[in-house]
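With one protein chain held back, the other chains of the complex are shown just where they sit.
Labels A, B and C are assigned to the chains in the order they are written; within every chain, residues are numbered from 1.
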Amino acid sequence: MHKITLLIHCADQPNIIASVTSFMASNDGNIVYIDQHVDREQNIFFMRLACEFSSGIFSLDKFKELFKSTLVEKYKLKWRMYSAERKPKMALFVSKYDHCLYDILGRYNSGELFLEIPFILSNHLDLKPIADSFNIPFYHVPVTKATKREAEQKQLELLEKHAIDFIVLARYMQIVSKTLIDKYPNKIINIHHSFLPAFVGAKPYHSAYKRGVKIIGSTSHYITEELDAGPIIEQDIAHVSHTYSIKDLIAKGRDLEKIVLSNAIKLHANRKVMVYNNKTIIFS
Amino acid sequence: MHKITLLIHCADQPNIIASVTSFMASNDGNIVYIDQHVDREQNIFFMRLACEFSSGIFSLDKFKELFKSTLVEKYKLKWRMYSAERKPKMALFVSKYDHCLYDILGRYNSGELFLEIPFILSNHLDLKPIADSFNIPFYHVPVTKATKREAEQKQLELLEKHAIDFIVLARYMQIVSKTLIDKYPNKIINIHHSFLPAFVGAKPYHSAYKRGVKIIGSTSHYITEELDAGPIIEQDIAHVSHTYSIKDLIAKGRDLEKIVLSNAIKLHANRKVMVYNNKTIIFS
Amino acid sequence: MHKITLLIHCADQPNIIASVTSFMASNDGNIVYIDQHVDREQNIFFMRLACEFSSGIFSLDKFKELFKSTLVEKYKLKWRMYSAERKPKMALFVSKYDHCLYDILGRYNSGELFLEIPFILSNHLDLKPIADSFNIPFYHVPVTKATKREAEQKQLELLEKHAIDFIVLARYMQIVSKTLIDKYPNKIINIHHSFLPAFVGAKPYHSAYKRGVKIIGSTSHYITEELDAGPIIEQDIAHVSHTYSIKDLIAKGRDLEKIVLSNAIKLHANRKVMVYNNKTIIFS
Partner (left out) sequence: MHKITLLIHCADQPNIIASVTSFMASNDGNIVYIDQHVDREQNIFFMRLACEFSSGIFSLDKFKELFKSTLVEKYKLKWRMYSAERKPKMALFVSKYDHCLYDILGRYNSGELFLEIPFILSNHLDLKPIADSFNIPFYHVPVTKATKREAEQKQLELLEKHAIDFIVLARYMQIVSKTLIDKYPNKIINIHHSFLPAFVGAKPYHSAYKRGVKIIGSTSHYITEELDAGPIIEQDIAHVSHTYSIKDLIAKGRDLEKIVLSNAIKLHANRKVMVYNNKTIIFS
């Protein structure tokens, strides 16, 4: 049994659903999941579909070719097709904060995450013992003003060598270079410690304290060139009060960051996220 | 342009999605929405689908016939098909509490609800002025131990006369008879003022106070013969503390009841709810 | 039995709590509620206290004099003292949206709100029937560019004539003048339809849609000269998804607006809110 996941988007047009489902059926595929969305403002059609093929001689490459020649050109589809059994490979970039790292590795260990973690990378050595205790390779790539380009080169090498599918910045605290972003478009997930678009930039809890908000938030998004402005994957909030000091807000925020980032990772790893025009469509 | 909504469920089996979508396409239908769910424990397939037909001579009755002869028997489908333009007719049963009534009528007035309200029925006269101010017919059907059967008869007549599709008990405070339940299966929506299955029965806020819970809830469900045990449509909660008196819990609960009931009404009126084995599948 | 509510703030200093509680005791007052907060950043002490006096000859005016001469000067207190039995008078300013108005009047009718509503004022006539159905005087004060000053004068007269304590803008949709703000500092409550400080200004749901947020919010705050920048009293949020159109966001937002505004009104009417340096301290 082979199972594939297909994600497509295109201009909205008649018969697109029926055409794709018929194609699957006529190739002995049994559709086991289908969900779709139409963005009425922009007239764009989105679909996620999972399909099983019982044939023992199913070849993903050949099926991709067939799909391409039969439907892609006709409907001008943008598409991605995955073997549903193949776990994506995630690189973890961290710095000195450990709460998101512990949360991710705890879930990873318990089998909650459908992914592999070939390595953890950090500009500091502080979290190496945690990586060690989970038996995950740890690379120390310091970043200084002088070594920035060199560090980036080292990162790219590691990502390529390990055939990384997507990157998670688990409070990495460094601006990621345009080169990296261009090479991994909508594949670098960040956790921002505020309810975006409120409190863009550094020290959002300080700003939240100053403004006297009654709710703090956390936002996971794909990294784009513009700071904290990439497509939002997941957000959550917690209620706070005047009794919270900045330190209290930061502590409360850590709980949000952990869960919001892990949820975003799960959605991405399970290929449930599509991006169009800086917004996400999430088939959950 | 005609638009239909189709809800089906059946034993899970190969090609069911492709068969239905092909059927629509081969009858000049353009599928504009599709969502499905498989209950893996019980091996049941559920689907909701919306389809547009541009043909000026489309007849819902004929199409239903065709669907039945082509697919229903083959796949042993349980199914419902609606003209998506036809608003369902909702009867509102109330007693003396007005908060849910105001909330529903406010939304109704603002055009938020896709339904018609042919009448409001109550065993008391207290809320008649509200019905009047919204220009909705109000029937006073008192219920006493002696007149119970007679009242039920009157209710059934009104429901039939107005071709009511579903009934909402907006804090109606009376046990609904088996006759009514049997005639409107999964079509009588109740709001229970607790987080079911905690605090079944009367006075749930008193029980919540006594147990010292830190969260109160509200549950909207379809009425079945067993008290407060019908399929759950919607639930929500609010955080409370030791400072809440029973009166405070009741006041806080009113906010929950309003929103939970209105959400359940919207889901039902938009034909987004399916029921199987006392549980709901909600295509939202 | 007389009951007073006292709110004070001052520079944080030793013995302030004991001094105030001793003062009450030595004047035959029995403290039935006390709560306090220290802002450690600004070194400011805040306290809310309720006290009962059984003496039949208790005079609030005389007691205020005594409090002033005994404690206010010594500790350089900023203070407010209320008869806890006296309901504050609230003026309701509305425009064309009715959801907040219905919500407030429904609660008012049910006895949930500790306040009086001497009148409702609007720049349009649309909501007059609602005011009428609740038997509350309705004043139509149109606002155009030409009549702006005249309208403001009319508003001030009405507020004075009815001895209004605070004003609620229940989606009033007009910029309130500096004159009014200066006359009612931290006494004009607004509901903003976003999670401030995200999406300041007009059309926040359009901005939220464009940014692709996964959560929308609502904020109730006191009006200050700077737009949407006044002290925040209450906030709440709702989860949304890519399937929400702008219209859907607006509908979902209405539920938030109603509850957030009503909660803010309750906190203010029960004298549970203090303001310092553009932030609120809420003794709930």
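To be clear about the criterion, contacts are C-beta pairs under 8 Å (C-beta built on N, C-alpha and C of every residue); 3 or more make two chains touch, one makes a residue touch a chain.
Every value quoted in this text rests on a predicted model; they were computed, and no experiment measured them.
Of B:106, B:217 or B:253, it is B:217 that touches the chain left out of the display. The hidden chain makes contact, of the residues C:11, C:32, C:202 or C:227, with C:32. Although one chain is not displayed, chain B still touches it through residues 37, 39-41, 195-199, 211-215, 217, 231-237, 241-243, 245, 278-282. In the full complex, the hidden chain is touched by chain C at residues 14-15, 17-19, 21-22, 24-25, 30-36, 38, 239. The chain not shown here touches chain A at positions 98-99, 102-103, 106, 109-110, 112, 129, 133, 251, 254-255, 259.
Keep in mind that, in the parts below, only the chains that are shown with their structure count from here on.
Centre-to-centre separation of chain A and chain C, using mean CA positions: 42 Å.
Distance from the chain B centre to the chain C centre is 37 Å, each centre being the mean of its Cα atoms.
Residue numbers of chain C whose C-beta contacts span two or more other chains: 243.
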